[in-house]
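Apart from one protein chain that is not included, each protein chain of the complex appears where it belongs.
Chain naming follows the written order as A, B and C, and within any one chain the residues start at number 1.
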Amino acid sequence: MYSAIPATDWHPKPAYSLQNPHGAFTANHIESGNYIYAFPDHTKMNDKKKAWSGRFTAGQDPAVERFNASIGFDRVLYKQDLALSRAHAAMLGRQKIIPKKDADKIVKGLGAIEKEMDAGKFVYDPADEDIHMAIERRLKQITGPDVGGKLHTARSRNDQVATSFRMWTRQRTDAIIRLIRRLQRALADRAGEHVETIAPAYTHLQQAQPVPLAHWFLAYYEMFSRDAERFVAARKRINVMPLGSAALAGTNFPIDRDFVARELGFDAVSENSMDAVSDRDFAAEFLFCVSMTATHLSRLSEELIIYSSAEFGVMDLPDDMCTGSSIMPQKKNPDVPELIRGKTGRLYGHLISMLTMLKGLPLAYNKDMQEDKEPVFDAAGQMEAMLEMAEMMIARLDVDKEKLAIRATGGFMTAVDVADRLVMAGAPFRDAHEVVGKLVRYCLERQIDFGQLKPQEAKKIHPLLEKAMGGAVSAMDSAIGKNVRGGAAPARIRARLKAIGKEMARWEK
Amino acid sequence: MYSAIPATDWHPKPAYSLQNPHGAFTANHIESGNYIYAFPDHTKMNDKKKAWSGRFTAGQDPAVERFNASIGFDRVLYKQDLALSRAHAAMLGRQKIIPKKDADKIVKGLGAIEKEMDAGKFVYDPADEDIHMAIERRLKQITGPDVGGKLHTARSRNDQVATSFRMWTRQRTDAIIRLIRRLQRALADRAGEHVETIAPAYTHLQQAQPVPLAHWFLAYYEMFSRDAERFVAARKRINVMPLGSAALAGTNFPIDRDFVARELGFDAVSENSMDAVSDRDFAAEFLFCVSMTATHLSRLSEELIIYSSAEFGVMDLPDDMCTGSSIMPQKKNPDVPELIRGKTGRLYGHLISMLTMLKGLPLAYNKDMQEDKEPVFDAAGQMEAMLEMAEMMIARLDVDKEKLAIRATGGFMTAVDVADRLVMAGAPFRDAHEVVGKLVRYCLERQIDFGQLKPQEAKKIHPLLEKAMGGAVSAMDSAIGKNVRGGAAPARIRARLKAIGKEMARWEK
Amino acid sequence: MYSAIPATDWHPKPAYSLQNPHGAFTANHIESGNYIYAFPDHTKMNDKKKAWSGRFTAGQDPAVERFNASIGFDRVLYKQDLALSRAHAAMLGRQKIIPKKDADKIVKGLGAIEKEMDAGKFVYDPADEDIHMAIERRLKQITGPDVGGKLHTARSRNDQVATSFRMWTRQRTDAIIRLIRRLQRALADRAGEHVETIAPAYTHLQQAQPVPLAHWFLAYYEMFSRDAERFVAARKRINVMPLGSAALAGTNFPIDRDFVARELGFDAVSENSMDAVSDRDFAAEFLFCVSMTATHLSRLSEELIIYSSAEFGVMDLPDDMCTGSSIMPQKKNPDVPELIRGKTGRLYGHLISMLTMLKGLPLAYNKDMQEDKEPVFDAAGQMEAMLEMAEMMIARLDVDKEKLAIRATGGFMTAVDVADRLVMAGAPFRDAHEVVGKLVRYCLERQIDFGQLKPQEAKKIHPLLEKAMGGAVSAMDSAIGKNVRGGAAPARIRARLKAIGKEMARWEK
Partner (left out) sequence: MYSAIPATDWHPKPAYSLQNPHGAFTANHIESGNYIYAFPDHTKMNDKKKAWSGRFTAGQDPAVERFNASIGFDRVLYKQDLALSRAHAAMLGRQKIIPKKDADKIVKGLGAIEKEMDAGKFVYDPADEDIHMAIERRLKQITGPDVGGKLHTARSRNDQVATSFRMWTRQRTDAIIRLIRRLQRALADRAGEHVETIAPAYTHLQQAQPVPLAHWFLAYYEMFSRDAERFVAARKRINVMPLGSAALAGTNFPIDRDFVARELGFDAVSENSMDAVSDRDFAAEFLFCVSMTATHLSRLSEELIIYSSAEFGVMDLPDDMCTGSSIMPQKKNPDVPELIRGKTGRLYGHLISMLTMLKGLPLAYNKDMQEDKEPVFDAAGQMEAMLEMAEMMIARLDVDKEKLAIRATGGFMTAVDVADRLVMAGAPFRDAHEVVGKLVRYCLERQIDFGQLKPQEAKKIHPLLEKAMGGAVSAMDSAIGKNVRGGAAPARIRARLKAIGKEMARWEK
């Protein structure tokens, strides 16, 4: 009936086939975009029996099996699944739910599997749908089915998957926090070097007021402080153990959830089994934290790109962080900040993907939730790479102090300071701004700067102006005047750096 | 040149014009979608002078002015701006930056403005671009320009707007937390009524295991607990005061930020002035918290919609929460949960809107950031309405216990329990599942349920089955068996309810 | 029970109440963010009867009614609803489904209502849930209930709402297309002025190659061409009439859908009634078209912002399109392009909102779909304002030709051209790039430009270089060399402008 469209025609042939990603993995692969799925060999599949295949006489359609399989991406959870299973088996033994010696054999078998997997020698079977089944299948080979089969007592795939996934996310959250801390440290270091480097600060990308460059570095320090804080808060909600919730109702066996939680480093155990197997808040919150951090990285990147243009020309990334042209050796493309900026959209996409997937799902587990992992896996990897690159950029950024100083001096950026001094000198407040506006116009007409204005000229515009102008024209004086908590005064920046030093010492404990 | 397209033709006429939204507000309005903007009357605008109009000889183009104005939506910030200005003026007086008696006059004048605004009698001027300028203009009328003009000493629109916006967001965060608590209370109350109501729990929308209905209510209780927790954490980051950061560098005047922060109820003051005027993390985090909460509300709504279909028919919303048909009086449309579910997308949209707006923005303030308020304003209003409706739904939901009990009994949902009992009775683990599978098929073929199975039939399938079946066929027994922390056993649910009672008592302190 | 939290406490009081937005509209209003909803006065509501109130004895809960009402935003559809109803009534008369004289009375009554609404004198009733019911209620008052009540024969709210909404979206699509055309015309005009203005083109925000500025203007012309094309394609799918689909199955009356479609300017009638009342593809596609156009506007805006910074300083928006500072009169903030860029996120948000709302909805109508209108209403208004502003920016943009020419000349941007000429002059291809790289380094070391290089120096580096350098160092020569379709050569740009002139002439027909 559909013969008009030959299957071989409409289905794009995979560009190539992967071989042996995991030791002796001999199955088929297809590549969907950059997602490389490893699929079972379906020619041999139909006579294999699935765990749930009871009444199903014909087995599952190979194309359906391919569509459903998650082994292509959930393999990264293998260490988490092994740790979880070891703790679970030990507990089953302690609680006498299974014989102690069986528990020991299981723990030992799992250790052997870890070695195989670490060494890339684990042999996947075409029928392995996901990493959890692959491990259990292999365990039964090692311990014999009677022993290995007992591992799944008092647990279900639903709580097992959720628990492994949380452990993985916790680990990557910790890695990300450490990378944010490194970036913050680099920012603080650079700030320390540039407390006396005066620079123009911008609003609307227009030169606005002079500040020490340290102030700019520390603005980003504060953003990443909040980001780290959010990850720390999210970690608390990630680090709750669902194991023991079984399929959705809990289990009939007298398990010891607290023991397992302690073994696996969880802060708490879940309080409702239906919620526990359905809850992916932690993944969405992780993706929000990632998105917010990426937003800050994108702002930093935008600034670095603009400041390293020929026209701005005040910052420069080292040659080995840029690409260039053999024929135009002076040209340096800031690929790294551009790519960081570009990846921000990708991370927003993962956040939307997760929220949309969860929207309107009835309790408890639904297969939709299999789509929870890839966004988190990718987001973690991207975030880590972005943070590493950002740290390297900050640490190795070259700053043109002279050009910054020149930029910070022109443009009447201290006009507000002159007005403030007029007020302090006793001028009526409402006049101050008007007088300074007149002063700037006077200078503009003569194409001179504040510094070139003679005291007697200033006096003519307003009697108090002579006094107010004294020193107020200097960019650094302007900064020094901002002697308020959070302000641009070098003294305040130094105080903040000292406090930051203490903060950083606490992280390392 | 463009005469081919007459302006009157291509610009869709507004459907109607609003009159007098704000007392004697006489300006023009246009309506863009449901957003109703109040714009100044531009026929009189050109000869008005703007604060920043110094060098600009011609004034601003009326269409540009319309495009830039935010008065149409930032009017909701008036109470926050007035409180902020009162605290700021008091501080200026205390610090002797302005004379004490001027500070007093300003505080009094602001009080008068609040009364006008509360009463809807405040008269807006066409030249008012935003609520902050409207208030300052009126203040100068009341106190005279010499006094009123001093209010803006040592602050800037940048820190003023950010501070008002944070105060507003803090207030709505508190309102939302209270509404979540009310919803949680309703869920706990209903759970309390239904500890003994047995119901089928679902995975894949397929009947899976029997649980007390209380367990289902409490699953949502836990979700909203996390949501409230997230709002509480976000509030900490919302409640940091930018005021004192001025345009971006801080101020030359010896202000007392801590005094103002205390007056306005802030937990902390910002540590970097450039960051403080550029940071909208708090708004994005608020929108994420809103989105996550909406996700949970959408799941709850989906379940209520499905359960109140004729086919499921186990839950029923009261008539006065539904719409019906005069001609089909038996038909009840669950509009409320549907609308809650539908609004979830709107809230995700606001989150994406905020993140995208911030992406790649250089420091410090950029006009893009004017787009920060509408998503938050709308999200807060929608969230509050959704939570109110959800509480009402839960509180007034009608449950058909009999139908639930029937549903919970059929479908061999206790098969796992039979297998577990077989194991406990000494059957080899690997046999248990196989035996029960055989048992179910036996029943399916005879179209009988576990309850209709005779002991001797059970015995024939497996000797231990007779014992294992005793009582295991009951749905409530199945639930009772899940006697593990977080499990579906009524005893565990009662324990959890007790703990929840203590939690709730703490909220009200 | 909930007395611990007094209702007056947790519910934020509206900042003010709107009065009389619509003539004698006396109902309550609340403002949620900038969304101003007009709600019925619920004190009088309970004794009112709803159309569907048959079995519902108590009426609808006032808070529920408020939550469900759409009159606050769907009022903008009044002209569409009136046109639709007139055509429907006329058809009912022609088909003898209702008496001809009743049809005439209805048409006349609807005309009277339009006058009332146009004049802002229409009096809304608290019980009006949406614009469609408001109009029908008023019609019955004018014609008497026996006649007016016949209007709803052979139609349902489901097909009526979908049809009005499509008519509104069609109208705004046309308005947007016209505005895009105006913007394209402005771009073409400016391109026409700058065929000879040489400017640096950028990649990675690094100066890359010299091109006539016209080429840059026309790059945006092409983008907006595609945008207009997409709107034209979307219009085809918008302009399909659902009316006649009734609730979901069609109607029992012998209606003439083609007549009504012709009267209302529809291109086609829908082919499946269930699909017709559920389909909001057209709204999502409209929002995608809007988002894509906004993306292009955001790119243009970013460039204008960067180019009008002091550091780039090659473009300048007129004073009356910027804001400035009384005290720093030289400072000009490019608010307009910043706001355009910022609004882009808002539009992406609307797109996500619509898609998410539709995701997973069963057929046919669900109340979730009431959330379809606000994103479209707002997006249309924002898009129109953004396009108007963009046209004004382009038309009035000031360009610094001299500075552009200087920028286009430096930076060895013609190095590739020198290499190409070497090849054309007979140099082995693989040597050409190497030679020119050496040449550039030679100049860099001496801090000279190509133009300052003496022929004998060039010759020393490579014999063919003297010839290749002749003229190749000029930025304009470089552009002239790109004499390929779509290339930067002025001759090619002029040819393209000629073709564009013809395109534009076609739009106006």
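Of note:
Going forward, a residue touches a chain if its C-beta (ideal position, glycine included) is under 8 Å from a C-beta of that chain, and two chains touch if they have at least 3 such contacts.
These numbers come from a predicted model, not from an experiment.
In the complete complex, the hidden chain is touched by one of C:R75, C:K105, C:R166 or C:K367, namely C:K367. The hidden chain makes contact, of the residues B:P126, B:G360 or B:P490, with B:G360. Interface note for the absent chain: among C:R66, C:K79, C:H132 or C:K150, the touching residue is C:K150.
When you scan C:K359, C:K403, C:K467 or C:R494 for touch with the missing chain, the hit is C:K359. Considering the whole complex, the residue from A:Q330, A:T414 or A:S478 that touches the absent chain is A:Q330.
Although one chain is hidden here, its contacts on chain C can still be listed: residues 54-55, 98, 145-146, 149-150, 153, 158, 201-205, 208-211, 215-216, 218-223, 226, 229-230, 233, 237, 244-255, 257-258, 269-276, 278-279, 281, 284-285, 288, 291-292, 295, 298-299, 301-303, 306, 341, 344-345, 348, 351-352, 355-356, 358-367, 416-417, 420-421, 423-424, 428-430, 437, 441, 478-479, 481-489, 492, 496. Taking the complete complex into account, residues 203-208, 305-306, 309-313, 325-335, 338, 352, 355-356, 359-360, 407, 411-413, 415-416, 419, 433-434, 436-437, 440-441, 444 of chain B touch the chain not shown.
Chain A meets the missing chain through residues 1-2, 4-5, 9-12, 15-22, 30-36, 50-61, 63-64, 66-68, 72-73, 75-76, 78-79, 117-118, 120, 171-172, 174-175, 178-179, 181-182, 185, 189, 319-327, 329-330, 333-336, 338-339, 341-346, 348-359, 366-371, 373-382, 384-385, 388-389, 392, 508.
Rule of thumb we're sticking to: only the chains that are shown with their structure count from here on.
When chain centres are defined as mean Cα coordinates, A lies farthest from chain C.
Chain C has its Cα centroid 28 Å from the Cα centroid of chain B.
Chain B has its Cα centroid 25 Å from the Cα centroid of chain A. For chain B, residues that reach two or more other chains under the stated contact definition are 54-55, 341, 344-345, 348, 351-352, 355-356, 358-359, 366-367.
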